[in-house]
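Partial view: only certain chains, each at its native spot in the assembly.
Each chain carries a letter (A and B) given by its place in the written order, and its residues are counted from 1.
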């Protein structure tokens, strides 16, 4: 019931002033008349819980509540121990230990509407955890994902093996540690947006990912935007938002 | 006219639904029913303009508008050239070149309500500009200010000359460059809040004020809080808010 309706009912006497005031309480107290300050719920978007710094008990309590009202749950940065404790009660949750993700999606008759997919690209084993965090996050948002985990700037021919499949994606998530140069090279070869995710993999003057972060921010190839170090979740989330834009209209 | 009044007039037919909607537009569009999201205007607080990056013409236009509706104006970080251009049109504005402030207050029969004052403390000539920026800012907020500009940790006896007068203040603004140790020493000797303002005065490993800033944040004397490097205005503003709290009740 919108403001106009309420006013009209007050006019006609259907509503007393007190009742109208009660109904307008959101106006009164918060001013949320037509403007919903809440971020609109997006269909198919999971409730996401930041697991770091929460105890297993706290996570269990949150998961229990979420599962009652939602069709999927995603908990990030969960250690193996906590995951085990949660899964003892909710064995239907899946745990990916490299990605440190704990997640669950209600089975559903998924009708594939589109061939579009997100490309998740990284150089190899060391960055795999963050890449999986990005990939699974995007999948939890019902995005199709293709993984390209065997490429890296020091052996650039491996990237070219897959370049056509990568080009066909709607958006690329490029995960890289060490010198972090991969997003620049990829972005020079594709024509879609690139989300760059620096990782803390490296040592010495790598400064826990600072070097890779700076490389990506300073890329001479435009079309790259960057998320925080090791923030696979953020990369997956941003890519999913972009991917949806591309699909919604299709 | 509050929400209840409007509703009642709708009920009685004094207001049409359309008129009511018009009046409730802030509810409608912004939801500012009882909750004013604006920072409440505080009596006697000037309109403050950040002068850096604005042209003389832009400042003149803003000053013209402000003077029409307000009894005082404060423009910060104004260069000598711009100040001259503004004062050519508004000679009643005062310019303090060390503080880089341009300001004006309508003359008023000021009735001194209280003996309370803010202490502004610094070591000497180099930090004087920032100290004056803090002091004048506080004065523009109708606070009484006492300046103690001849003290410094390398000759600590000078601080003791004034310690009783400093102690009697409601709040101290301590401005320091170089090693920035003065707030620690002052805070150890007084029992009121200390606002520390680091300055960029120094060289080499001073890193444009970073050293003084870190010193103040790490003070072992509690009761100190810190504003940005060279932010005399911010120091004066925070102190004025505190000073008002002390005076309002008096």
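Heads up, the rule we're going with is that a contact is a pair of C-beta atoms (placed from the backbone, for glycine too) under 8 Å apart; a residue touches a chain by one contact, two chains touch by 3 or more.
The shown structure was predicted, so the numbers you read here are calculated from the model rather than taken from an experiment.
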_Homomeric assembly size (copies in this file), of which only 2 appear in place_ = 8
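Simple rule for what comes next: only the chains that are shown with their structure count from here on.
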*Fit chain A onto chain B over the CA trace and report the rotation angle, somewhere between 0 and 180 degrees, nearest 5.*
180
*Footprint of chain A on chain B - complex, ascending*: 3-4, 7-8, 10-11, 13, 17, 20-21, 24, 26-35, 37
